[in-house]
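The structure under discussion appears below in the form of structure tokens.
In this view, the complex is presented without one of its protein chains, the others remaining in place.
A and B are the chain letters, set down in written order, and residue numbers restart from 1 in every chain.
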Amino acid sequence: MLDLWGARKFDRCAAKDWWGACSLTSGMKRIFEGSEHLIRLALVAAVLVLAFLAIRYALIPRDFGKYGHYRPGSLTEIAARTPVFAGRDACASCHVDIATAKSKGPHANVGCEACHGPLGRHAQDFTSQKPVLPDTAKLCVTCHEADSAKPKTFPQVVSREHAGDAACGVCHNPHQPKL
Amino acid sequence: MDAVIPNVQGFMYPNEVQLTWSVLIVVYPYITGLVAGAFILASLARVFNIAAVQPIYRLSLLTALAFLLVAPLPLQLHLGHPERSYEMYMTPHRTSAMAMFGFVYLWYLLVVLLLEIWLDYRKDIILAARSRTGVMKWVYSALTLGSRNIDAKSLHVDDRVGWVVTLIGIPSAFLLHGYVGFIFGSVKANPWWSSPLMPVVFIFSAMVSGIAVVLLVYETVAHLRKRPIDMACLDTVAKYLLYIFIVDFSLEMLDLVHRMYEANQSFRALDFMVHTQLYLSQIVLQIELGTLVPIGLLALVQVGKFGAILRRRIYTVAAALTLIGIFFMRWNVVIGGQLFSKSFLGYTTYKMAFAAREGLLPAIALLILPFPILWGLLKLLPPWEEQKV
Partner (left out) sequence: MDLSRRELLAAAGKFIVLSGAALEAFESPTGALAADSKYRMADHWWAMTIDIGKCIGCGNCVRACASENDVPEGFFRTWVERYEVNGEDMEHPQVESPAGGMHGFPVRNTPGVKSFFVPKLCNHCAESPCVQVCPVGATYVSPDGVVLVDQQYCVGCGYCVQACPYGCRYLHPTKHVADKCTLCYHRITKGLTTACCEACPTAARTLADLKNPKDPVHEFLRVNAVQVLKPDMATGAKVFYKDLDGSVR
């Protein structure tokens, strides 16, 4: 009787276990004899795993996981964005007189861009962006129109009663609004 | 591009108004549930040696495979960047149930399902590789992985290893669908989802839906092949469907009663939602038509004495209603969990698109797709003796 490799097989076994295998060594050999297809399968699996690892090596940045389970490059990318608002310090560096006047009044802590909108480009190069003067008829009531939800200590008026149809800028200087 | 603004009642956080997870995310747990359920039927035959269900052993495995192959597709359609989905395997985040599920899926597909099918069919594949011609000869030859050994020793090895694989497959099937339940059940931000019962409910409803689908597939295939149905098999399958359904229903009722009794902050919002937004899908379609009626019908068969034809008709109706009911159970979990605000002060509506990427049309297509795949598998790997070449 010939086995898979054409070799002669002799049944040397004195006692067999429930698997049909003999002693450990010749039993192991018998298991492998019947399992040649499983070994092939294991080899296919091993090749697939190696391929996966190679692809992973190629695709994932080497420093992934440096600070935590993420790509550290992301921190740089997010931080590299250009700010749109300049910030009050930037405005004060050129518009000294307005900044000084404002700092003495109730609008001291109101940022310039809170009313004038984002002016980051203007702060970098004032010719690149011309600021548009806000319309005090519409701007001021956003904050100062009386509403029960606003804090009682916050200056607020019913604009109709307070000024009729007039724009706030008619009487109040936005940088020094106290009359 | 963005179509309809949903109707909001009350107050919702501004970002909650549009739903993040669509009907595709309903289809996905539904399909993986069918896989797990079909596999449990196969394991009843192989591991628990229930002779009556032996005739559908191979059919259950192929049904499970057909659905498992389709399972990733709703996810790919939903992802904002499906071309990056490989990242879940390359850099899985170990605290994320979704990432770990990718490996559970892969394990189940390769080490359990494909391996078991290959081992069970190996002899047939090799015989086919020997006797077929043309393209199919190459296909079968490739499937043999180069080995042509079908002597008694190797078949015995196949049988023992296959038994071990099925044994491992049972907890793997529980893990497969329990994990999906855990993906929802572990989200503390959402009180409709957050529950330790969620994985268990998902597992049992998966088994119910899987058994129902195999029952219907068996009836359909027998009808198309004009072969008689093994009624002992069908009766046993229907009996298991009933038992597991009772457990599933009890678990869902336990969850409901518990919520109603504790009546905490979230409950009042959820209770209102169930009686308004989800009335049709939860009360009518899931509970009444989809659970109580099938359980009633199946129980009727157990206590009454009906002839074979009538029993078959009852089983068909019960299985079809079950499939509808379990689909809506998934709907109520996924969509229902997004209809209420996390402020518990308001509700939104789900405006399901039709022919869009995440619309009803692709959802229906994905639910139908496993059947042509199954047809192909049945042609490639026929489960029946007389079709062996």
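Points worth noting:
As a convention for this text, a contact is a pair of C-beta atoms (placed from the backbone, for glycine too) under 8 Å apart; a residue touches a chain by one contact, two chains touch by 3 or more.
The shown structure was predicted, so the numbers you read here are calculated from the model rather than taken from an experiment.
In the entire assembly, the chain absent from the figure touches the shown chains A, B.
Only one of A:110, A:137 or A:163 touches the chain withheld from this view, namely A:110. Within the set A:39, A:53 or A:84, the residue that contacts the chain not displayed is A:84. Remark: the residues of chain B touching the chain excluded from display are 1-2, 11-16, 18, 20-21, 75, 78-82, 84-85, 87-88, 91-93, 95-99, 102, 183, 186-190, 265, 337-338, 341-345.
Listed by residue number, the positions of chain A touching the unshown chain are 57-58, 60-64, 66-85, 87-88, 107, 109-111, 113-114, 117-118, 142-143, 145-151, 154, 156.
The rule we apply is simple: only the chains that are shown with their structure count from here on.
Contacts from chain A toward chain B in the complex involve residues 4, 19-20, 30-31, 33-38, 40-41, 44-45, 52, 55-56, 59-60, 64-65, 69.
Against chain A, the residues of chain B that register as touching in their complex are 86, 89-91, 93-94, 110, 115, 118, 122, 144-147, 149, 151, 153-154, 156-157, 160-161.
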